[in-house]
Structures are given as structure tokens and as C-alpha cells.
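In this view, the complex is presented without one of its protein chains, the others remaining in place.
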Amino acid sequence: MSEKPSSVHYINYLSLDKVLDAQNLVSKEKGKAAHEEMLFIIIHQTYELWFKQILHELDSTMVLFRAKQIDESNIGVIVRRMDRVNKIMNTLVGQLDILETMTSLDFLEFRDYLSPASGFQSHQFRKIEVMLGLKIEKRHQFGGCPYHSQFEGKKKEEILNLEENESLFSLLEKWLERIPFLSMEGFDFTKKYEEAVSQMMEKEIEGIKSANLTEEDRTLRIRMIDENRKYFDRVLNEEEHNKAIKEGETKLSYKATMSALLINLYRDQPILHLPYQFLRSLVELDHKIATWRFRHVQMVEKMLGQKIGTGGSSGQGYLKQTVDKHKLFTDLANIATLMISRSYLPDLPKKIKDKLSFNYNNI
Amino acid sequence: MSEKPSSVHYINYLSLDKVLDAQNLVSKEKGKAAHEEMLFIIIHQTYELWFKQILHELDSTMVLFRAKQIDESNIGVIVRRMDRVNKIMNTLVGQLDILETMTSLDFLEFRDYLSPASGFQSHQFRKIEVMLGLKIEKRHQFGGCPYHSQFEGKKKEEILNLEENESLFSLLEKWLERIPFLSMEGFDFTKKYEEAVSQMMEKEIEGIKSANLTEEDRTLRIRMIDENRKYFDRVLNEEEHNKAIKEGETKLSYKATMSALLINLYRDQPILHLPYQFLRSLVELDHKIATWRFRHVQMVEKMLGQKIGTGGSSGQGYLKQTVDKHKLFTDLANIATLMISRSYLPDLPKKIKDKLSFNYNNI
Amino acid sequence: MSEKPSSVHYINYLSLDKVLDAQNLVSKEKGKAAHEEMLFIIIHQTYELWFKQILHELDSTMVLFRAKQIDESNIGVIVRRMDRVNKIMNTLVGQLDILETMTSLDFLEFRDYLSPASGFQSHQFRKIEVMLGLKIEKRHQFGGCPYHSQFEGKKKEEILNLEENESLFSLLEKWLERIPFLSMEGFDFTKKYEEAVSQMMEKEIEGIKSANLTEEDRTLRIRMIDENRKYFDRVLNEEEHNKAIKEGETKLSYKATMSALLINLYRDQPILHLPYQFLRSLVELDHKIATWRFRHVQMVEKMLGQKIGTGGSSGQGYLKQTVDKHKLFTDLANIATLMISRSYLPDLPKKIKDKLSFNYNNI
Partner (left out) sequence: MSEKPSSVHYINYLSLDKVLDAQNLVSKEKGKAAHEEMLFIIIHQTYELWFKQILHELDSTMVLFRAKQIDESNIGVIVRRMDRVNKIMNTLVGQLDILETMTSLDFLEFRDYLSPASGFQSHQFRKIEVMLGLKIEKRHQFGGCPYHSQFEGKKKEEILNLEENESLFSLLEKWLERIPFLSMEGFDFTKKYEEAVSQMMEKEIEGIKSANLTEEDRTLRIRMIDENRKYFDRVLNEEEHNKAIKEGETKLSYKATMSALLINLYRDQPILHLPYQFLRSLVELDHKIATWRFRHVQMVEKMLGQKIGTGGSSGQGYLKQTVDKHKLFTDLANIATLMISRSYLPDLPKKIKDKLSFNYNNI
């Protein structure tokens, strides 16, 4: 709270004299200002400003997660901040519409001056990727050098440090492993869940057998159930899971995966409501970043077609590869594969239900 | 769970033969099909389909609210359904962009055939308004007759019944009045809050006095604080509040208003998190409906300009009036006026904090 | 074309060290950084960057319009630039969703430090308004002083100069007046149009008389036509039009209005296609700015409710007034009122049609 008010002017508060004096058209410097270069600079600057905001939110979220115990009201704060990051992503995707008003012919007026500057050199975007959990060995290679060779001095150091620190992915994993609900008051979640899955499949097979189906259709459906069963078996088996991690098929630890499954299945319990929203927001973020990359590819296609990029290969091709490959929370999205209908969901004993609820009931 | 699977085809499941056979161009009937009439019909049909979905969500929400006690997990359900309604509203606003590709000249090809059919005759939209809580006497009058004279038979009856039933507004009010947190364990919320407001204002005045301001600026700021004080005094006084209700300045009862204020101030407490989201979603809905009306006015302006409408007066003028006048949850939006900075917020005694929290702490 | 390539880095090209170092939280300076202040600063900075881009486009458009003769290919350029401005407006409206993740309680953490800084002090936004054609005497008054008293020195001078220069509105008016199509090759557009309107109304009255309508309905419809006729009479009469200008009911000159009408009616002629798109883009811009103001009001309502603003009165109230009052191209929108169905549109003589067409026909 301000005790001594001062007199601030909007222009100074926002350092506008600095921000609005940072558009230096290289085409102008080289002789003839290209009208369209202004848009190119300004949209990239807005991207960078928003990246700074995303870093601000991610950073504060990770600080909260590094605490030994996470107060529930903080989960609320985290959910709100991730929601904000996702809303920012909406704008980042949407404003590509503005850039797409620049056509190929317009872009060529100043494109050559830029070489080899490129969005790959966005330090902040690299930081976002690393903080979310993208590991250097999982990156799609582009050219011969590691991505951080783009940076020097303090900027390079910062990236290398981040690579070694805990990421949002690893903090999430630890938090999920710490959640105490997998086994409590004699309720063994994994076992109960396995039983439910078995029961569901038996019922499904019975249904198919007694249904009025063609032989072909019946065989198909039974085969589907068999394949589903194998999938469930593999996922629920800790050893198999660890093997899959080793082979790079999955990343999230067995225990964390089970907790994430529990949260997804029992998300209507008050205490799990916000954790569920948080897991969901991470899948959302992954999807929104992928959508941004995808639309980015389209924009480059419109602007450059198949033109050979400044690094000697197609930038569009690189971007295309990252759409799927740089996703980080696929394991959380895949939990959907394990969902079972509420009618098969094991009932929680009242004692446990109470524990997951508020002290003050039924407002 | 399906025990006996059957064989469904997409086209039958969606009754597409019915839905896709319901576009009868009146221009075609009258002689010459106007290309653009198809869009006019189809966009209105999608609006009506979405209205049906909104009614489905509102209806189910109101059923949950009519229960004597509302289980917390149901608040979660309600919040999700209101969130869906708000997402639908986004599409309803956004798809006006499609209709705006029809220009004035295009519209005139078939406009005369439609008279006097009009969006005012949307039975479902009227139901939405009434279910949310719009009272006939609060409606902006259009032409000489009550709005429901547009309908006959069962449709009219249905509207009249809804007018008499509880609305979402009245159910909300009762629920807020029932919430037991205004006074518990010797903590009198309203009193504590009043003290905090007083303290805040004193500090502000002190700060202004000791600041290095021009005489003019100082006087202005002190006057502002005085006006704020009067506002707080009026709002916190139950008698004044009831007078304001009588005079039509506000609608929500004193007790419900105080509960809404408490929820807004202490929304970080776990048990208040979802109630806060719910209140927020209602303000959001009000704003989205208003935005839809606003953009609707703009579209009509582009299509018809100031043309005299089929009822003998300007449809655009009517729509313009409803933008603000048909808002229903302004009292909830106005709670923002009463917010005070967290630094002045009275601390909740630990006993109460525990009550508002989960049984299972610190996951 | 670059003849001598140089080596540019993305970070330098975008002056990121400057742009990303311009976020100075006043709350941090005063003792305790408020997490949410970062968003407040960054979103305003992106707004200002986009304003700079809008000014860049408006400015270049006005340069093209100041030429004595406007090459048609330039109309294409102008249309593309206005389209870009409109796409920018979409982002400016859409990104309010991000700011709305900041709640009242969050904002109060640092709001007091800002006083009296305010968006009213955005120099660039004032310039946009003035360049489009907003005259100081048409502005909604806020507080006792003229809006430019917010600025000093060169910034004030710049605004005062712009006020005296030609605006996009006045350049548009002159261009419309210069268009040579109102009377050519013996075709007097206004006269032909008047005849068509008369004919249309007669037919409508005949139709009503012979239709199977209730007496009440018939009277209503005839009254509507009468009112429409009066409207057309008034608009087509030059003297009446000039009176309306004097009384502030309309702004665009009689001749410019007639040209705008002609463009709207015969927009399918090749040479009028782009001029029509340009007129349309101006109405669109007016509407998008109004939508931005409208959503801005809603955001302030959610953030501050009815709080007394820093200038001693309600900022929300001011904003609300400007939504309609600061529109500039209403006269163009109102052309829609004068549209008549294509079936009544006077045919253009072949000689004229050819003139409005390409040299090279039927590609």
C-alpha cells in the first residue's frame, strides 16, 4: 500500500521512450526503408514481451513447487498462473493473423538484410522450453551445433544452468510422487483399479457375445478389447513401465503416473479438484505451444514456400519436426487412455472420502 | 455402459436427414432463390442449436441448486457447466464474422419476404433470459405489447411459467444467504471488514497529508477518499441497502451481498475457491451476452443502417438499449468496488481457517 | 537488395536488451514487488507497440491519399494496410482476455502507486484518434481540461499540429468528391437513383394493398414506407444535407455521400471493387475500435467496479461515453440505409460499364 503517493505519468511508468525507440529498420540503414519491416520488428518484439511474461509466471510457479510442502491455496495460485500462460498462448497464436498480412513479395524487400538472424536465436523461448523440461538430447537437431551455441557469455551460461536445474516437469513428477493418496486407510488404489478394469472388460466381452452382430464385427470387437487389455497390463506393471522409460517411450515415473491417474479418476473429490485443473492446464499448454508451432509452419510456407533457409536447410522442415517432438506432457495426455466409465470406478470408503473433503461440509 | 452393442451410423445418430432438410429458402418459393438466404437460415439454426445447449446447461445447474444442501463436488460440476456456457458464448460472438460477410445489398434480395419474422421471436433466447432472472418489468419495452405476445399456446405458457419459477438469480441469492461464514466462532465478518476499511482510509489520508503534492492535487485526492467512504457506508448499512433495492438501484439482498463480498475477499481459502469461480462465471456470462448484443447492433448497422424496422421503429435502437439494461449480475460485478488490498484484509483466526480448509492438509 | 550481407543477431536486430529491460515495477521500488504488476506493464507495452504499428500504417495511407491522383494499384495497397490495421485491432480486443486474469484483489496490490498515471495519457492512442479525424470539440469531455493538457513540450506540439492537419476523414471526403462517376456520358446518378427509389416504394405500396393482411398490419406497413420515403427525401436533398451538417447530425459532404452511395450500389463493377473494400474497412475499423472500448469498459468493471477514479470521477463512465461518441465513419455505415435491392438498381449504359471495366476483358 502506498503511504506516500507520488506523481507518475503513463509514458514514464511504461518506459515508452525506450520501448518505442527500439525499432531500427535495417532496410532504412542500408538505403531504403521497406514499409513492411516495421511490422516484422514490432510483432517479434511483442512476442518477446509475452515470452518475458510467460517466464515470469513459470518462474513463480516453480518457486512455489520447490517448497517442501505446497499449501492448497498455492495450488489455486498455480492454476491461475498456468491459466494466464495459456491465455497468452491464445494471443500468440492469434496474432499470426497479423503477420500473415505480409506477403512473400513484401518480405523479400528486406529479408536478405536479416541473415542469419532467426527466431532460433530467441533466448527467452529457449528458456521457456528448458524450464518446462525439454532436454537437449530430446531436441530435434538443427544444423550441426547444439542450440545453445547461438548464445554467448552470460546468456549461454544462463541456458546451461537452466538445463541442469529442476524443470517444471521434474517438479511435477516429485509432487505427484509425494501425494499420499495411492495407499491410505487400507485402500490400495492400483489394486482396486486393476480389478475394476478386469471387471469392465469381462462385461464388455459378455455383451459382445450376446449381441446380435455379424461374425466379422464380433471378432473385430473382441480383438479391440484384447489389445486394450494388453495396454492396461503393460501400463500397470511397474517393471514394464521402467523398461518403457529406458527405451524413451515414456518419461513420467510409475508412481507419479499412478497419482496422475488417481487425480483424473477422482477429480470430483474437493481436494483433487485443483490438482486436476493443474494437470489439465499442462496438457493444454503443450497443445497450445504445438498449435503455435504448427501455425508458424503454415506462415513460413506462405512466406517462403520451400526456400532454402539461412542455415542451408529448410527452416520449415525443422519447425515441422518440433510440433510433436518437443511436447513435454504427453504422458499426462495419455492418462486419458486409462480412463474408465464412472460406473466401474471403485467407490471410495467413507473414511477416505471425508479425508478428501472440506472440514466444513455442505455449504 | 453398453452391455449389448448395436450398430449406429453417424447420419442416423445425428438425425441428419431431418436437420439438413430444414433449409427452405422463401426466396426460392417466391420465384428466385437468393444465394445468400441459405447463410441467413443456417446461421440462425446454429444459434438455436447452441441456445438449446445453453438451456440444457442452465436447467441442470438450477436442478442442482434447488437441492436443500449443495454438495461441494456439485459446485465443481456447476462451475464446469457455466464455463461451457461461456465458451459457447465465445462462438456465438465469433460467428457474427460469418454473417457479416453478407452485405446490405445481398440481404435486400430476400429481406422483404421475412417480414415480420425477427430474432425477437426466438423462444429459446427468451427462455434463457427468463431463466437467468430477467423480469418482464425490467425489460426494455419494444412496441406496445409484452414480449411474450409473440408466442402462442404451449410456447406462451412455458414462458409464463418460467417467469413465475425461481430463476438462477434467485437461487443464487438464496444460496448466498444460506452460506454460514458471515458469522462463526465469534468472527463477525461485516464488523471486521468495516474496521479494515476505516483503517485503510485513515492511512491513505495520512499518506496524502505527508506527501509532496500540490494543494490542488491534495484536495482532489482527499475528496476522492471521502466519496469512497460514503460509498462504503451506504453499502454496509442494511437499511440503506434495502432502500436501494426498493428504488431499483440494486437487486441482491443485503445478506447475499455480504456473503458474495466475503467470498471475493477470502477466495484463496480452499472451500471458497469454487464459489468464487462460480460468481466470476456469472459476471463473465453477463458480459459475454452483452458483448453479443453489442456486436449484433454493429452487424445490424452494417446491414440495415438506420432503416426503419418491421415493427415501425428501429430494431437497432432496441438492441442497443438491451446491452446494458438486460444485464442481470451487475451486483456481483460491483463487488469489485468493495475490494480492499490484501494488506488490510482482516486475518482469519486459525480455527476458522481450518474450517475452510481440507481435512487432509498440505498435499 | 542487400549487396553486401552482414551478420545480424536476432537479439540485436530487435534491440531486445532495451525492450526487455523496460519493465520497472514501481511496487518493487516502493518495497515489495507485486507479482501481477509485471503483467500490467507488459500488456500496456504491447498495446503501445501495436499503436506504433497502426500509426505506421495510417501515416503511409495518408501519404498515398495526399497525392493529386491516386493510382489504382495504390488503392490495393491502402486496402491491404487497412486490413492489417483491422487484424491488429482483433488482437488488441482478444488480448484483453489476458488482462482479465488479473482480479480486483491482485490489482489493488499496486494500484495506488500508479496514480495518476492512466491510459488517457497514451500519446499514441490520441494521435490515432486525431489522425482518423476525431475533432477536439467532438470528444467526450473528461475532467475540466482539454485532453492534450496531459502532454508537454514536443509531444503536445505534435498533437496540436495533427489537429490542424488533414485527417483520414477529410482526405477520404476529398477523394470521394473527386471521383468522376456521379455524372458522366449523360448518366445522372442521383436522378436515376431517385427514380428507382420512387418506383420501389410504389411497388411496395401496391403489394401491401393487394396482400391479405389485417387492417392494423396494413396501416403499419404503409406508415413504415412513408417514413422511409421521408428519410430518402431528406438525404437526397443537398440543402437538407447541409443543414444536417450544420446541426452536427452528419459530417460527410453531400457530394462525397453521393459518391459513397454509388460505390456501394455498383461495387460489382471492377473499378469500384477496391474503393468499396476501402469504405467497408473504415466502417470495420470504427466498429473494432468501439468493440475495444466496450470490452475495456467491461474489464474495468470487473477490476474496479464503480470505484471513484483518479481524476475524481468514474473512468468507466468516461470510457462508456466514448464507445459511440468517438466513432468517425458513421456516415459510411449509414449508407446501408440507402441501399435498394439489385432488382431496382438502374442499369448502367454499356458505354459506362465499359469505362468502369478493364481494358482486357473476360480473362
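Order as written gives the chain letters A, B and C; numbering starts at 1 within each chain.
Assume a contact is a pair of C-beta atoms (placed from the backbone, for glycine too) under 8 Å apart; a residue touches a chain by one contact, two chains touch by 3 or more.
Computed from a predicted structure; not experimentally measured.
Across A:A67, A:C145 or A:M224, the residue that sits in touch with the chain not pictured is A:M224.
Residue C:I70 is the one among C:I11, C:V26, C:L49 or C:I70 that touches the chain missing from this view. Which of C:D97, C:E158 or C:D217 touches the hidden chain is settled by the complete complex: it is C:D217. Considering the complete assembly, subunit B touches the hidden chain via residues 1-2, 5-16, 18-24, 26, 30, 35, 38-39, 41-42, 44-46, 48-50, 52-53, 56, 60, 80, 83-84, 87-88, 90-91, 94-95, 97-98, 101, 112-124, 155.
Considering the complete assembly, subunit A touches the hidden chain via residues 104-105, 108-109, 112, 115, 204, 220-221, 223-224, 227-228, 231, 264-265, 267, 283, 287, 290-291, 294-295, 298, 301-308, 310-312, 333-342. On the side of subunit C, the interface with the absent chain consists of residues 1-7, 69-73, 76-77, 178-181, 200, 203-204, 206-208, 210-213, 217, 221, 268-271, 273-275, 341, 343-344, 354-363, using the contact rule stated above.
Methods note: only the chains that are shown with their structure count from here on.
Across all inter-chain contacts, the pair with the most C-beta pairs is A-C. Separating the centre of subunit A from that of subunit B, both taken as means of CA atoms, is a distance of 32 Å. Separating the CA-averaged centres of subunit B and subunit C is a span of 29 Å.
Separating the CA-averaged centres of subunit A and subunit C is a span of 39 Å. In subunit A, the residues touching two or more other chains are 1-2, 5-7.
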